[in-house]
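Yeah, one chain of the complex is gone here, protein chain that is, but the others are all in their spots.
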């Protein structure tokens, strides 16, 4: 299958490069009757916008989303929804020099070899810019999940380089440009980033996402297990090199007696599983983390090749993010929303006789 | 979509529960002309079989696979291949007691709430038993990849609980029942496992898989990026809680200047990316690791509920694996093979060895 | 996508050739809780079996279907259902002569050129034999549709060569080997077929299928319109060369004032549309017809080629059907059932807030 679509009953198909005319997409499968406006979608786009802090890309983008179809008198009609975001501030000339060079760590080399041609301006389709439409599409899913099912999705930066969040205050997340949940470390973060920018280097990050009040029963074993689909969805975001659910890689050193989440009439006693068991949601919070690699667009020179197989030194002078992880937060929420939306509809279709039970209610006989 | 299929051009659909009549599947899309026999597939099934060491499940399974279609005079015909493995040794009475109880850490609770019904014998469809067919299907992919493209896929146990492999000797992997690559730690592993079995507990594990000689250009951005599909594929294996590519979660603390793999006329200078860049294979080894949780089938009692929402104590007396990670090795190889096969065909088509003949030319032999 | 699967939420994947070991398939997505037995599926398989009348193929096939998974204590569990039918009576020696010859009108030529190899025994995967599994899978869908939704699906032979049914008596359909609904023409049919067999020739046929009590609202515009999916599904049956819905090709000469089905508080005044409007079911009977070509396996010699591009005379001596249309009836019902089942689940998933309204009830506000 051509790879620019995701989802079965709730399907998102996108197009657009960093320096093309526009980004856009088709969101297909949103049930009818949901109230939705461009402002609803603009909220998360603004959270994603570069220029939010002095450390993120200085590229000024408008990122104004338009809804072109599928909404009538303020409500979804059940037909496909067209989304469009025009590209604005592109500064093509920044990229002219790399026309014939493969920047290390970018998709230049692989796109060239896969397609035999590449749009060398700013990363083309490989650029993180295409995620703007994912965020808009995710906005539709987020609203449906919240309004119809009370499901909330929140992400935050849990670690930046060596600096880990030790406490999680969601209020704090929304009031600093890093989406960091631990107020006590904000100054350290600031200093670290400033030094990084001076060095002309970049750093990796870890993002944590939580979906709460999810119904029991989402996920389609064995191959479309919910965790497998979440992994797919999150790993499809640029720069992601790892995905984990619940305790993730910590389980390697856990004993079975430690790891298992016991059941009592009051509820589960723990959530090592991260809300997914045997590939199906348990009703507990779904907790996932991703690892984002440091961007390769740094001002420290590096070795590369041109298309004639000759060595060249690479220095990026364009605008870049010293830490792409910061911008990923709204994208991670959007992808989680898109995946949960798809599975919600699939469960409603696949098991119509079963009532959806929200949250973790062990032992309740829902028939 | 119903979740028991994976892949687009190379599609595997499976059925079967641990205590049903048989396991089976349809492997669709293997190009014609590949020499394949039941013995080819039996090799990996035998590697997966319980009873291999005194620490793995004592359940004796035959696991003899039959090829029911799609192969003629020893070669694939390009039509769908049917696979069948009859279940043998099931000991149903072991599970009678848990008919009305949700074993913590298993799919009992979630399957009950998703479907409103569950096959309580031994885990039903949630059991790792269903992976036997994946291994057989993966065998077809492995052979095609190896024979036609020289691609090799190998996995090993890189960590069991606190014991990490410090060196990687692939010869060693095949000569111990743990698939462990570091000979110097085999005694330690043995002791650790013996203690675990006495305690009646279990432990997690980490498995590493490497695919070498992969062509450049596999992967379909943006959503079907190769790493996203590998993550999906590996996370769909029972007990997996995390997937990472290349340096994985280590990238969180890496600087851009460290992480990027520079290009020279002789080749890449490193492989932090793990063989995938911007979602497309680079030609370098694809390196991935997964985290497997410790099994919840242990003899240490735990709290659980029955279907009347009453507290019960759970003790598993059936057969179990103190470390499921050990058995995952052939399954991991199989899933990697299935995913790479699918992407190879998506890049190359269903019948790449056949030249397109335009217009009606009867009788022309186009080979 | 590899082509041996059909459906999204209710997905059927099949394997098996006419002379292979067995036919089989995976039926994925049947909701849990449906009572189903092998006997339920055997009913339609027996209707399809050759040897039913002296005019149909004399090949004796057992066609005994086994359910290998997905059913527990007599009910579906919601997991994938494995089906198996062993091949029995094959008489391979009948086909030895055609190993290197392309029989005109068969898939020999096209399979050879598509795959570069072919299983020459009896048509291989192109043989109508593979439809046995479709009939078994369709049996599951038929039962669910009938039991849970009261939907009934019936097909009959509406025309054989020049002999058209002028009246439709469904009782009559089940009591003659032709599935013909007009008792007054049965003798004529008999005579016609006897002459045909003497001539060693074959004839085409038209089959009509009706689904009644279908809910309003099935179908997913614009590409998965219900009629488009029905057309796909029916055209995928061997020998089908045309599909029409409602008045079908008669609409070419109809005026708008004649064709449109007017709405009154008592119901629609007609059903020229055949139960589908703008690609969505109206609640009225869904009426479709297919045209089946005459089989090319006849004893009258014909010109063909061998693989060395030399002219040869073709005479089929094996067993064959002078009219394949007769055997298609259960297959047509099965494919209609599979498609409606898929769309029923998709509607339940896609529009969960809308209650399914069965039958044609114009004007009823179902919110």
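We just call them A, B and C in the order they show up, numbering each chain from 1.
The working rule: a contact is a pair of C-beta atoms (placed from the backbone, for glycine too) under 8 Å apart; a residue touches a chain by one contact, two chains touch by 3 or more.
The model shown is predicted, which means the values in this text are computed figures rather than measured ones.
Peer 1: Sort through B:70, B:181 or B:221 and give me the one touching the missing partner chain.
Peer 2: That would be B:221, which touches the missing chain.
Peer 1: Of C:126, C:141, C:189 or C:286, which sits in contact with the chain we cannot see?
Peer 2: The single option touching the absent chain is C:126.
Peer 1: Touching the left-out chain: which of A:28, A:182 or A:224?
Peer 2: A:28
Peer 1: With the missing chain put back, which residues of chain C would touch it? List them for me.
Peer 2: Interface residues of chain C facing the absent chain: 1-6, 8, 14, 102, 104-107, 109-111, 113-114, 125-126, 130, 159, 161-162, 201-206, 216-225, 227-236, 238, 240-265, 269, 272-274, 277-283, 291-298, 300, 302-305, 309-311, 346-347, 350-351, 353-354, 357, 362-367.
Peer 1: If the hidden chain were put back, which residues of chain B would touch it?
Peer 2: Counting only chain B, the missing chain is touched by 1, 8-9, 79, 149-151, 213-217, 220-221, 263-265, 267-268, 282-284, 344-352, 354, 356-363, 366.
Peer 1: Which residues does chain A use to touch the chain missing from this display?
Peer 2: Within chain A, the residues touching the omitted chain are 1-5, 7-11, 13-17, 20-26, 28-29, 32-33, 66-70, 72, 75, 77-82, 84, 102, 109, 111, 113-119, 124-125, 305-310.
We take it that only the chains that are shown with their structure count from here on.
Peer 1: CA centre of chain B versus CA centre of chain C: separation in Å?
Peer 2: Using C-alpha averages as centres, the distance is 37 Å.
Peer 1: Round to the nearest whole Å and give the separation of the Cα centres of chain A and chain C.
Peer 2: 44
Peer 1: Name the residues of chain C that each touch 2 or more other chains.
Peer 2: 1, 8-9, 29, 31-33, 78-79
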